[in-house]
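I have placed the structure first, in the form of structure tokens, so that the comments after it can refer back to it.
Here's a slice of the assembly, chains where they normally sit.
As written, the chains take the letters A, B, C and D, and residue 1 is the first residue of each chain.
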Amino acid sequence: MSEVAGRMSVQVGAHCLEKEQGGRGVLLGGVPGVKAAKVVIIGGGVSGTNAARMAMGMEAYVTVIDKSLPRLYELDLQFGSQLHTLFSTVENIENEVLEADLVIGAVLVPGAAAPKLVTLDMVKRMKPGSVIVDIAIDQGGCFETSRPTTHAEPTYVEHGVVHYCVTNMPGAVARTSTFALNNATLPFVLTLADKGWRQAVSDDINLRRGLNIHAGAVTFEAVAKDLGLPFKPAEKAIG
Amino acid sequence: MSEVAGRMSVQVGAHCLEKEQGGRGVLLGGVPGVKAAKVVIIGGGVSGTNAARMAMGMEAYVTVIDKSLPRLYELDLQFGSQLHTLFSTVENIENEVLEADLVIGAVLVPGAAAPKLVTLDMVKRMKPGSVIVDIAIDQGGCFETSRPTTHAEPTYVEHGVVHYCVTNMPGAVARTSTFALNNATLPFVLTLADKGWRQAVSDDINLRRGLNIHAGAVTFEAVAKDLGLPFKPAEKAIG
Amino acid sequence: MSEVAGRMSVQVGAHCLEKEQGGRGVLLGGVPGVKAAKVVIIGGGVSGTNAARMAMGMEAYVTVIDKSLPRLYELDLQFGSQLHTLFSTVENIENEVLEADLVIGAVLVPGAAAPKLVTLDMVKRMKPGSVIVDIAIDQGGCFETSRPTTHAEPTYVEHGVVHYCVTNMPGAVARTSTFALNNATLPFVLTLADKGWRQAVSDDINLRRGLNIHAGAVTFEAVAKDLGLPFKPAEKAIG
Amino acid sequence: MSEVAGRMSVQVGAHCLEKEQGGRGVLLGGVPGVKAAKVVIIGGGVSGTNAARMAMGMEAYVTVIDKSLPRLYELDLQFGSQLHTLFSTVENIENEVLEADLVIGAVLVPGAAAPKLVTLDMVKRMKPGSVIVDIAIDQGGCFETSRPTTHAEPTYVEHGVVHYCVTNMPGAVARTSTFALNNATLPFVLTLADKGWRQAVSDDINLRRGLNIHAGAVTFEAVAKDLGLPFKPAEKAIG
């Protein structure tokens, strides 16, 4: 689903930049003789990379910020000079966010709350009509000003900045998402159907890792830690 | 403005394909393992070419239909095998439209009504939730089912197909459009300011061609013909 | 050699599609205004990837089917939207094969018989004059209708479909293959020459893995299993 | 049809380079660590450009030789550094031909005999097993050693060089060629059907240019000149 969310983030960002949605009224790719918009993507993982790919496809000026140099090397090798890579420091994030038309938050720490890399103070100083899309919103978001929204009312404006923070982004492209999910889950479904859940979870580490709660116990360590609850390994919980 | 409208058409088409807007719920580019959406662009002129470029950028499967073979050759040379070019026949249009997720009408005949290349019958048989964007709407549109809409209420659904027919598409990205217009018109503005309108129009064939009506006379031939009014050449009209 | 076979498969497939060879008479890349041919590659490993690269180079419409999602992600990242990736299900294979002009079977399970992913029933319903190239033929092939052929008589037609099933494809480009083999084997040859075979095989796990039979014992597990013979680890066999 | 012939020339050239056909046994694109084959295309017009595109797609090392600098500039702009462009001099042709694995003759002078740019002496000194494809063969060919062949027996070997000189290359991909021809001729057919031949040829300069002989008179100047017959303009011939 990270792939879907990443790709969608640019599409919704482009839409939010339209005047009617409260945006600056800029076209991501500009036109010949007029500058392209600046898209800043914080986080170069799966969803960030997919966002970058779509933003480059729509011919924006795209920068990815990540704290891992090896990841920046990979992105640079993959996309060449068309993608601008930047090492993650407070200063770099601030400079880029203040110049951006569209900022996409794609910092996902599995099972843990996303770090608030863009502060309220930065958001206040962003360009009027610029747009924030927070892919990490279902883990708390990586902007201090982001709060969950729905497909029915996907955006709100704060400090002049349009925020898109829909928690279930892939739901908007349900058909594509369903096929993608099927592809990813089919082997597990077959295993569960063949063996029954307990045997299947015992045998397969991937299924076991997917077990979050069992019989009142939290069996996923990061979740337990994050909620301040005791953690019980899945192996023990299922006996 | 054709460039802006062409580029925007894909962005709005992608948006309309979302479930919330009544669309099929497909992502233009698909994801690995899931097929991309099919985008059919009727007309390979400036706006059609820009639409194609954006649709390819968003990783859709893109076909351009045009009735000029030399134009198809140029597009093929420009974009290589990533763009599928097809000669315009009734059969080809029908086949492509029925398979499409998004159809963009980009057939613009300067100063004349756009031909209705996609009939009511074809629209009725399109896939449910598919999307039509009619760039030619301000000249009557090239779909039999399209009628003008506004940015406030940009779409309507007919026969299960989402129609986006905003007459002033570039208005949504007012900032980009304004710069683009300035670039294009600045030299003319300077000439008009320097010489006065009559002298300027006398001297400059481009300005003269831009004169549509003067002192009650229609001075643009295609418009006169289309409206069934007498035509008076600009040279004579301004004396 | 997988690289050579993969690259060659498209070249021979294009040739077989010519009328004189019994093919449909289509050009892989089409021409402007005329659709490109559909190439379906089953298996996204080394030979499948090389086949895909050549097929894209010849400007066909190319789909790779694989059962590994991570592999499809890699292919998608590598080749972008020009390559269509599809998750391997019976339904997907059937749909694609029936629409294809050229199907390349590139499913190689090292040391084991290739799975028959394309059934007789599917072949019967393929388009007349379409072409099958079975790279996996030296391990039994992955089409139910494929049987080994030679460079002297490389093809046969069955159910209207041209089959190319030469077991030693790289032999056709002997010069390129010889250089490739030399590059790959030179280090091993030097080791064997320096140390003698027994010492070399004892020291080097890669050489040991290459030992299939020794002193009457099958020393390669997959082969033993496949032929129903007892397996004896190479370490023990050579003492 | 120049497009079809140009694209096919590389496909047949690749086939002829296989050992079984008498070729050198090299794969156009080589493999990693082994050099690609050298393809030299004489003439950078429509068929030469299409040949170049396919040869680059198959990852060969490709050089186009043309006597028009502006054309070389265009090709260079179009294809960048992946295509090597060379000004046509006797010395350049000789150097390139002697180093080539595959030479494609694509010098077409409309209605006139093709110039013999590659001499018997050069062919004699070409690498054994190298391949010549002469697209210009239906106008006499641009190799001194080329003579017309058919799809039934498409090649012959002379001085160790495989010659492919089929006069009707597009016939091999009849399906693609037919669609292409239809696209190109449909408007003319409609005109002829609507107006009758005499009126249509009178009205339309393109049709008139297509008239080669009428009522015993040669109405195409280049043909008349080439055959040493008197020339009568089409306008006069049809009265």
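FYI, a residue touches a chain if its C-beta (ideal position, glycine included) is under 8 Å from a C-beta of that chain, and two chains touch if they have at least 3 such contacts.
Source: prediction; values computed, not measured.
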| item | value |
| --- | --- |
| Total identical subunits in the assembly as filed, 4 in place | 6 |
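The criterion applied here is as follows: only the chains that are shown with their structure count from here on.
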| item | value |
| --- | --- |
| Intersection of contact partners for chain C and chain D | B |
| Centre-of-Cα separation between chain B and chain A, whole angstrom | 34 |
| Inter-chain centre distance, chain B versus chain D - centres from mean C-alpha coordinates, in Å | 38 |
| Sites on chain B at which at least two other chains make contact | 29, 31-35, 56, 59, 69, 73, 80, 87 |
| Arrangement of touching chains [line / ring / star / complete / other] | other |
| Which pairs of chains touch, using the document's own definition | A-B, A-C, B-C, B-D, C-D |
| Chain D - residues contacting chain B, complex | 3, 49, 53, 78, 183-184, 186 |
| For the chain A and chain B complex, residues of the former touching the latter | 3-4, 7-8, 11-12, 14-15, 17-20, 24-35, 53-54, 56-59, 151-152, 154, 171-177, 179-180, 183 |
| List of chain B residues in touch with chain C within their complex | 29, 31-36, 56, 59-61, 69, 72-73, 75-76, 80-82, 84-87 |
